[in-house]
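Other chains of the complex are left out, but the ones given are in their true place.
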Amino acid sequence: MAKLLALSLCFSFLVLGATSFSFRHQAEENVCQFQRLIAQRPDNRLESEGGFIETWNPNNQDFQCAGVALSRLVLRRNALRRPFYSNAPQEIFIQQGSGYFGLIFPGCPGTFEEPIEGSQEFQQRPQDTHQKVYTFRDGDIIAVPHGVAFWIYNDQDTHVVAVSLIHTTSLHNQLDHFPRRFNLAGNQEQEFLRYQQRSGRQENEGSNIFSGFSEEFLSHSFQVNQDIVRNLRGESEPEEQGAIVTVKGGLSILSPPERKDNDNSIEETICTARVSMNIGKSLPADIINPQAGSLRTANELDLPILNHLGLSAEYGSIHRDAMFVPHYNLNANSIIYALQGGAHIQVVDCNGNRVFDEELQEGHALVVPQNFAVAAKSQSEHFLYVAFKTNSRASIANLAGRNSFMSNLPEDVVANSYGLQREQARQLKNNNPWKFLVPPQESEMMIRTVA
Amino acid sequence: MAKLLALSLCFSFLVLGATSFSFRHQAEENVCQFQRLIAQRPDNRLESEGGFIETWNPNNQDFQCAGVALSRLVLRRNALRRPFYSNAPQEIFIQQGSGYFGLIFPGCPGTFEEPIEGSQEFQQRPQDTHQKVYTFRDGDIIAVPHGVAFWIYNDQDTHVVAVSLIHTTSLHNQLDHFPRRFNLAGNQEQEFLRYQQRSGRQENEGSNIFSGFSEEFLSHSFQVNQDIVRNLRGESEPEEQGAIVTVKGGLSILSPPERKDNDNSIEETICTARVSMNIGKSLPADIINPQAGSLRTANELDLPILNHLGLSAEYGSIHRDAMFVPHYNLNANSIIYALQGGAHIQVVDCNGNRVFDEELQEGHALVVPQNFAVAAKSQSEHFLYVAFKTNSRASIANLAGRNSFMSNLPEDVVANSYGLQREQARQLKNNNPWKFLVPPQESEMMIRTVA
């Protein structure tokens, strides 16, 4: 109930206090002037020992307009995505699977102490100290700040599928708008390198950050011998091993304590901040219409670190033939990724042109630019999607239904704006009693019941 | 007096607390490197049934540098500008006339309840519920946030003239920098479409947002019949009707309670925020020099919603032959629109070049970029202007007069910087005892008295 308010009371922050934000900056001329939008699948796959990474071309106009880059990670059992950091804030949605992940916040202390593996002699051996390890499961949104190193591991049989959005035009990215992965281990090309338009390629490219430093610098800095330095630089491994390695026997790690999603205690510093929350189908939604579907959001009110990132997300489930009414994103670009099933989506630009009118299919992503109007009708038993939003308090303006634009106009303004009789205006304002999601038309329900 | 302080104590916010802001982002290379600035009139007019809309070309270099788009709306009696929203924050100055307007804040409840028109049977009939309706009069500044729908209506004989500024390079606009009007009713082209440089035009363009959705989607979402949907999509009306319609018999609306301009109570949320204030000539000014003129500003201290928009405004009245001393805008671009009369204005760039040296005439607009120095001498009995500023706490640095740059330099720094004797330096610092506005020279006063 409180969450429903949060979703709809869009930007009540105004007088309540100053809000730090990290909107984006868009420079390229006309980059949001579309003839049409295109729903897209990844166009490249980088195979690794333990799984693969798929990427969408960040140079596509849709992504350029939204200022984002998208990729998808698949981890097989015992697969470890080795650590990397990115030049912009990131949201990762766990589409499937579960396991562990870690973030290395620069300057924060290592607070986890655990006995060394296989050690019987607990007291005698030194403990391993490291920063917090987190568990994840499907439906989780993980917030990864710019410059914070991240690793993730699958300890189950089910493949882990994780969809990641980088907000490259965030003000936190002080480089140009290109997405960058800084790999901290391995001997593989960073996943967005192939999309860079550069005059010439350098010879030693396709390695991790440490491979760029000289052996002398590394051995001095780490106080280790040449053998270890070679591994640090990724020299002793084939490029095919890639970003994801398979851990033989499984990763030995202190099992982190169970996460409490309802923990709303105030975090003192970034070092102890919550970095993930679940918005998947297993939890009660923020908006539920039993005949039509449900919505659940993660924004800065739910997960304060999102304020720092300038991002939020929405998880939706829409029943067959039910509709998400025409609406627009007030203050964010929205990147819809279809998790399961399909939906017929229409998107309309400022000139009244329909720039998208297709089924969005499972595994495809669609950019809906800020203020463009959008509506959807589910074509599956349960159309499931996640929408990444480029604002930590993204809000929606509904054009139809209860408490929508139309219902909040004075009746006589409706009548005169649309050339309607007062009685017709009243229908336009009030006939739809639902918010956000509308159940299937009765005719459609009939057909389905008969069939 | 408190306001005078506010105008001049430019950015004392520093240590007092964090301030959210929404400055702009400017990308195009050299876009502010002018050979000369050009005062401009609108270059296009879109006629409608009830009035017309004039636009300045947003592609002009001056507007590109300032990151703004300007337009002017004229409403005849009983004319309704049908609802629309824009992709960036907006300030509207009411140059003439009075009437009603409405804003539809997404997520905010409808708080106005009124009996249905002509209804005798008050108790029996349902009331109409809608969001707040506001009155306006000449001299008002109206703040319209990005994505918030707006309509305006003239219930008087006097034409309403409203000048509107959109801050397209605001960080709140996550699209490209082009100004966009999303019309929510009618069958007309949005007012800035003609300035878009696009490869090809689409066939159905020139309609409102709803015309981009299919009839099926609309009838399902609004639960209304095909007749109503056709009107919603603007199909049943000629394009000539345009954005402004004439309401036969006048708009029937609950007269909103009188606005209290002095109401400084803290707004709890955006839903109850004040959205307008008067800075016109009927009110006491912030700065008054009876022999020279007066200034009045609207910034985030007066109207807190401006903090959210990142905009402010200044209204000025300058007597004939009086001067606004050389000054610069510390932290904002300024767009001066001449309301009445004319003034001789000089603008100087960082290289000491005079890039403007003309009379700014009634109805013309002049961009004065941030930090460029500017001075004006009125050539009319009362030169009236409004200046839109791209900062919610825009501040001015005076170069001459009391408490100016010059008067705050140590005397010996003045003497040595300008190669003057101490006595001359003292004159340069102290001879002008006025702030901002200087009365006519005595010689000029003499001439006028004699003539």
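Per-chain numbering from 1; labels A and B assigned in written order.
The rule we apply is simple: a contact is a pair of C-beta atoms (placed from the backbone, for glycine too) under 8 Å apart; a residue touches a chain by one contact, two chains touch by 3 or more.
Here the structure is a predicted model, which is why all the values come from computation and not from measurement.
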{"item": "Assembly copy number, counted for this structure file with 2 shown", "value": "3"}
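Please note the rule applied: only the chains that are shown with their structure count from here on.
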{"item": "Distance between the centres, which are taken as Cα means, of chain B and chain A, whole angstrom", "value": "37"}
{"item": "Contact footprint of chain A on chain B as seen in their complex", "value": "17-20, 22, 25, 27-28, 80, 82-83, 85, 87, 102, 104-110, 112, 114, 116-117, 128-131, 133, 145-149, 151, 153, 171-178, 180-186, 189-190, 193, 196-200, 202, 204-214, 217-218, 220-224, 227-228, 231-232, 234, 236-237, 245, 247, 251-254, 266-271, 273, 304-305, 307-308"}
{"item": "List of chain A residues in touch with chain B within their complex", "value": "7-16, 18-21, 23-33, 35, 65-67, 171, 323, 325-326, 328, 330-333, 346, 348-355, 357, 369-371, 373, 375, 377, 390-391, 395-401, 403, 405-413, 416-420, 422, 424, 426-429, 431-432, 438, 441"}
